[in-house]
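Of the protein chains in this complex, all but one are displayed in their positions.
As written, the chains take the letters A, B, C, D, E, F and G, and residue 1 is the first residue of each chain.
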Amino acid sequence: MEKQELEKLLREVAAGRCPVDRALGALRHWPGEMLGCAHLDHQRRLRTGTPEVVYGEGKSAEQIGLIMEKLLETGEMALATRVDEEKAAAVRSILPGLIYHQQARMLTTGLPAIDPARCRGKILVISAGTSDEPVAEEAAVTAACLAQPVERLYDVGVAGIHRLLGRRHLLDEAAVLIVVAGMEGALPSVVGGLVDKPLIAVPTSVGYGTCFGGIAALLGMLNSCAPGVTVVNIDNGFGAACAAGTINRRT
Amino acid sequence: MEKQELEKLLREVAAGRCPVDRALGALRHWPGEMLGCAHLDHQRRLRTGTPEVVYGEGKSAEQIGLIMEKLLETGEMALATRVDEEKAAAVRSILPGLIYHQQARMLTTGLPAIDPARCRGKILVISAGTSDEPVAEEAAVTAACLAQPVERLYDVGVAGIHRLLGRRHLLDEAAVLIVVAGMEGALPSVVGGLVDKPLIAVPTSVGYGTCFGGIAALLGMLNSCAPGVTVVNIDNGFGAACAAGTINRRT
Amino acid sequence: MEKQELEKLLREVAAGRCPVDRALGALRHWPGEMLGCAHLDHQRRLRTGTPEVVYGEGKSAEQIGLIMEKLLETGEMALATRVDEEKAAAVRSILPGLIYHQQARMLTTGLPAIDPARCRGKILVISAGTSDEPVAEEAAVTAACLAQPVERLYDVGVAGIHRLLGRRHLLDEAAVLIVVAGMEGALPSVVGGLVDKPLIAVPTSVGYGTCFGGIAALLGMLNSCAPGVTVVNIDNGFGAACAAGTINRRT
Amino acid sequence: MEKQELEKLLREVAAGRCPVDRALGALRHWPGEMLGCAHLDHQRRLRTGTPEVVYGEGKSAEQIGLIMEKLLETGEMALATRVDEEKAAAVRSILPGLIYHQQARMLTTGLPAIDPARCRGKILVISAGTSDEPVAEEAAVTAACLAQPVERLYDVGVAGIHRLLGRRHLLDEAAVLIVVAGMEGALPSVVGGLVDKPLIAVPTSVGYGTCFGGIAALLGMLNSCAPGVTVVNIDNGFGAACAAGTINRRT
Amino acid sequence: MEKQELEKLLREVAAGRCPVDRALGALRHWPGEMLGCAHLDHQRRLRTGTPEVVYGEGKSAEQIGLIMEKLLETGEMALATRVDEEKAAAVRSILPGLIYHQQARMLTTGLPAIDPARCRGKILVISAGTSDEPVAEEAAVTAACLAQPVERLYDVGVAGIHRLLGRRHLLDEAAVLIVVAGMEGALPSVVGGLVDKPLIAVPTSVGYGTCFGGIAALLGMLNSCAPGVTVVNIDNGFGAACAAGTINRRT
Amino acid sequence: MEKQELEKLLREVAAGRCPVDRALGALRHWPGEMLGCAHLDHQRRLRTGTPEVVYGEGKSAEQIGLIMEKLLETGEMALATRVDEEKAAAVRSILPGLIYHQQARMLTTGLPAIDPARCRGKILVISAGTSDEPVAEEAAVTAACLAQPVERLYDVGVAGIHRLLGRRHLLDEAAVLIVVAGMEGALPSVVGGLVDKPLIAVPTSVGYGTCFGGIAALLGMLNSCAPGVTVVNIDNGFGAACAAGTINRRT
Amino acid sequence: MEKQELEKLLREVAAGRCPVDRALGALRHWPGEMLGCAHLDHQRRLRTGTPEVVYGEGKSAEQIGLIMEKLLETGEMALATRVDEEKAAAVRSILPGLIYHQQARMLTTGLPAIDPARCRGKILVISAGTSDEPVAEEAAVTAACLAQPVERLYDVGVAGIHRLLGRRHLLDEAAVLIVVAGMEGALPSVVGGLVDKPLIAVPTSVGYGTCFGGIAALLGMLNSCAPGVTVVNIDNGFGAACAAGTINRRT
Partner (left out) sequence: MEKQELEKLLREVAAGRCPVDRALGALRHWPGEMLGCAHLDHQRRLRTGTPEVVYGEGKSAEQIGLIMEKLLETGEMALATRVDEEKAAAVRSILPGLIYHQQARMLTTGLPAIDPARCRGKILVISAGTSDEPVAEEAAVTAACLAQPVERLYDVGVAGIHRLLGRRHLLDEAAVLIVVAGMEGALPSVVGGLVDKPLIAVPTSVGYGTCFGGIAALLGMLNSCAPGVTVVNIDNGFGAACAAGTINRRT
């Protein structure tokens, strides 16, 4: 559209129907996005396969349904995060075509096919304790929505380091690692010491007392002695998967 | 289980059915540090070209010199971070072969040659204000030490967004972005909204009052509304470059 | 009243019915507000058109109704903030004359007419994300209650900077800006870099994890690299509108 | 410049020397600032009289001198903040034309003439204690640099409320108020209860123990029960003056 | 009791029925309180008229009832704090003799008579806003339970300083002041600047956002520029009244 | 090195010079999890009598029941912490064999017999106030589950120091002390000054306002002036008992 | 003065030389302090014997000398706090008449005579550790400057509770207690459990790590389980003495 308007304007200039001065003035007031960043949101999704995302917390089932319905109609990939079981049931009573990923607390319009040629390798999602799994699953399902191959390695917290060491081949085989941990958040440091790959650490709000809703884990990860560990917000499995997706995508 | 497998293997060796070499190889892939992470530090550096790193803060010129001398002798790549000008001069009076990167506050044994075939693309280091440049330079020089091609785009803070928009082609050409900002730390959000690439945000301690030595910027980055932004510790240009290196390396 | 008492006293002195000593003593113990700050609250509201304000959080529907009823009777402008839908319905079942502004979560006795001659220009309320709109609406409706012309520019967060740039004329046309943002709170910095006008930043509690209920956004705004940005309390749309009103009022 | 390039391009199109397609492509890659936000920094300063600003903390006398020398040459208004006495002397030994405002800890190229017709009224800078005066002076001198008429009312802290009440006429006469206070930061609340004008509160780091370097004052101001108070960063007299300048400017 | 045991032991020693060694051994293992701090709790209450106190939060109506029943039987003065209306009704359905002080959220066995001869003067309880009244009332009713004469001065927050100044005689007449305020907590500073008496400041959790549940007010009070202000815990009207009681008691 | 040793060992096995059993034994002591920490969790429990632990908070009755059922079947000792009364009833309706420890909010499969010969002495659990008892009981019941002899000394807070002094013999008789306190958390300091034994301090979240959910108590304990006090997480009675168990165990 | 002006005005009114209207107008603009709070600072000091106070931190020896010289001349009592030994020597080289109280880090013009008839009793200053003594001495010397009888009881921290208990008679004899403690700040709780008197707790910044410059002690004191304890700012011995002075003064 905007591009068409610009083209139209230039054609008018070329045709001598629009003096240069008036064209200059028009361009002066045209929206900045017209040239350069136009339609970024839409284009980006089309180009990269990023789905439309609905942050479900604090939204009613009706609100979530309304947004996803529109997306379902256009056939676009869509996902909603932080949707508890009850709310998901309510949404699905309206839109039965949606799929509910219970542990990930996510609703999707389905998962896209994976084209291995477009990926560097597998994304390995590692979690420390069973309570961290919802966040790990949010990461795993989001990565799958981004058409990324995902592997899971759960319940390998540092207090039983042998469980992790016993499956080191999974670490060796992955292209990108997402490491999810609550409490003291030490797992990314240990994993980061074993591999030399992109590693995204996700602190979770699991714990009590001085865990401070995930701050202890977050600080642990930011101060990791393993160089090259990067961190996302507390419980942000979604964001970690987005980051992993940009890394794993073969461009 | 594992014990039984091990026993079985040993019996095969004892019976001459399994040559020692194959047994060694098998054990090589067995769970554990026994063979896999022994010498890990050394092997990793050799394989990936990661230099030996000395964290210079709180170390005397003598201590830094001592460590780097040993590394110089072996011809290995080495770098020291957080070395102020005075201390650097003192170290270089002992080891004149070292190079001092003034703005990055780093000492190196020199920078390795870059093999483009082993890299996905360029690492673009972006900084918000002139005071953020030491951290940005720590990232840039570290990346260069890791044999990565580096581009710099400095002083493009969000309060003058046109400066950034005016050089969007640099963003389009990079494979990985490191975005360094202090104060409110908003730059990664804006950059993250313009591109769809791996982006590592580095908060700096630049600012005063409620910047709290970088906490304001850190929180801004962790809460970025641009999905896929990952974050490292305050002023941790080194860590950001390590992460960018693992991402940009073609494996 | 007090003024009348004072006048009466002075007349008694003038008439010689009250000796100077007794007048001195009386004045010595008279309330301080009599002279200077008398009737400040009431007078201020009359002079400036500031409505009577009820902070609805933690008050029952009955309590809110009771206060607003008295104000309705005197015909004065009144507003109640932080009234959720259920509570609003309960209040309106008692006082059907009240208007409920759903998204702003406010009850008003109606909005006053705007006298453009008494205003410098328009107050533009900008918000970053859809979740920030309740706070933005609290600002917008409060400003309207203060007889200020209001324009809205919503959902123009920094991660899609083109949406903002595309409507720059709104920024150019406004006299005062209120910029509402949660998460990393970067929008005021970007807007503040585009205009040279009074800009009041409102952090919202939107976000999770390290957003810390709005602290991340607040710190982002306090540390804004755009000079001249001022900040109000988290979620304080009301306060921002009061400040904008004092700025926009032509005196 | 950019405008000229654009004009040139359009003229080529008009002349038929450049086909529309090529023009479209060229525009596609042109810097964003060309259209809309071009030369913002420079233009803004010219239009508004905002001086070039150097944040002196952490910069050496040489660095400050270098920047200001260039500005002095162009005859532009320039100011440097947070310059202690010793550093100022060093800078002035190089650039004797600079003026040092000792209490404000600022260097300026001089103060511009004030055009009352372009101002709404006076900016009144109020401070609570003698220790708050450096920040108050930073605000006052900055405002003067912005060609704003400034009045000072110092040492009127809330623990001696009569001192403030005794000079209420100053409050009545001002167009904008900057209220500077450390410790408990209560002064803006009291002043805000006495007037109905734009009021910018500046917390200072004055105090000890639980003042936490100005956080106590900042929180006090953010939670002010006087509606319409806005706040800037701790010790940010400069920012408060910038905000006051945009408010007081008659446009 | 213990004293009697000790006396008995000494008499046995005096009578030669208990050798010194055995007495020494017995004393060696006797409880410490026997000598010096014996019966402290009980004696203190008797001597000072301090009632038995039940902290109601987190206790069920049954638990509160059980404790107070025992106290009612012995005819001792008793009070329970933090009892909401519903819980109070449940307790009173068991113990109809109890009195519920609704705004103070307290249950008492009744209020003792006041003996002016045993008091230095009146305790004046001042509060800033209507939302602070529950805490102010907790202080006032507790003081009354301690047989102290209490005066109330409510809703005189600093944003309308004239309301306070208009009733300065109340300040002049009181012996001890309790000043209750939320939000920025500035009232104690202002009151402390007007009088020269014992002043106990009580921060309340009233406010939102950066009030941080009373921390802003607490910090404001701890940093009060009025010397001699002392502070108690957030919302601790009870503790303030206990402190005021020990001060006002004529011994 | 290790690799060479391993190779050498394998060659000895291949040559028949080292029997498989001895090789296994040698490998048993080799670094690593391969043989040493495999099955660590299980072995540790068997060896030390540590029960299987279920952290009940955030788990449904069904989830808790499912896990404990499996453990009940194998006859292993099991315990679940943080189970409120209602949830416990639901679990016990499925598994009536479980015992509910109401004040400790724990479910166990029963308590093991105590073998005094394997213990150094008694674990004394001390608590400051009645509200701290649930945490104290969590410690006491956990210790009992670990087959440790437990003594209780409750409600001996520092504000009535005679209550503690009166029962000093209990302190003298214990081998390990667990001291549980909320509010200011001063009790461990006082107890630590009276004895010279292992003392584990447990802060509780009891209190309001600035107790910050146990942080005040935690800080008090970490800063204890009694040397040798160690601390666990807020409300972590379970962890304190585990630590006390490792200390009291005679090995 | 102001009173004289008022009197003069009233006399003019009485004499008919000033019409009532003009008098009303004049009074309308007169300073608020004229009536009621006039000369508060000065009068208060005269009436209560409060000395003029100089907060020495951050002031140069010259500045301190200048202020105290003026006070010395008028013969008024004056004191300066937070003056280290070196600065004190510099001040005394100018004003040899000043007395330096080394441990209290204070300069005074001398200590006033004590009139027992005007005091309720003694102020007892208690400190926990030797490092707390400077703050304790600041309290003690300030109290002496206020003409209050002072007793000292130092080095009686809770980790050696017998030291305190052994001198309980001092507690029994005092009228007001100031209790100074760093680290965990538990001493006020213990003392508050032994006596029933006004007790002002002073946290000190003594300690390291999580003492957080006195926050641990402050929180401990605010959460004291001994009712009636009030608290002042960290290291604020001066403020505690002022509060104690207002309590101990017989009016």
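By our rule, a contact is a pair of C-beta atoms (placed from the backbone, for glycine too) under 8 Å apart; a residue touches a chain by one contact, two chains touch by 3 or more.
Worth saying up front: this structure is predicted, and the values here are computed from it rather than measured.
Touched by the hidden chain within the whole complex are the displayed chains A, B, E, F, G. Note on the undisplayed chain: of the listed residues F:G97, F:G110 or F:G228, the one touching it is F:G228. Mapped onto chain A, the interface with the missing chain covers residues 128-129, 157-161, 165, 183-186, 189-190, 192-194, 207, 209-212, 215-217, 219-226. In the full complex, chain G makes contact with the omitted chain through residues 131, 160-163, 165-169, 208-211. With the whole complex as reference, residues 3, 6-7, 10-11, 13-14, 16, 19-20, 23-24, 27-28, 30, 32, 35-37 of chain E touch the missing chain.
Note that in this section only the chains that are shown with their structure count from here on.
Chains that touch both chain C and chain G are the following: D, E. By number of C-beta pairs in contact, E-G leads when A-C and E-G are compared. For the pair chain B and chain F, the distance between mean C-alpha positions equals 41 Å.
Computed from the mean C-alpha positions, the centre of chain D lies at a distance of 49 Å from the centre of chain E. Counting only residues that touch two or more partner chains, chain F has 32-34, 38, 160-161, 165, 209-211, 215. Chain contact topology: the protein chains form a pattern that is neither a line, a ring, a star nor a complete graph. Contacting chain pairs in the structure are A-B, A-C, A-D, A-F, B-C, B-D, B-F, C-D, C-E, C-G, D-E, D-G, E-F, E-G, F-G.
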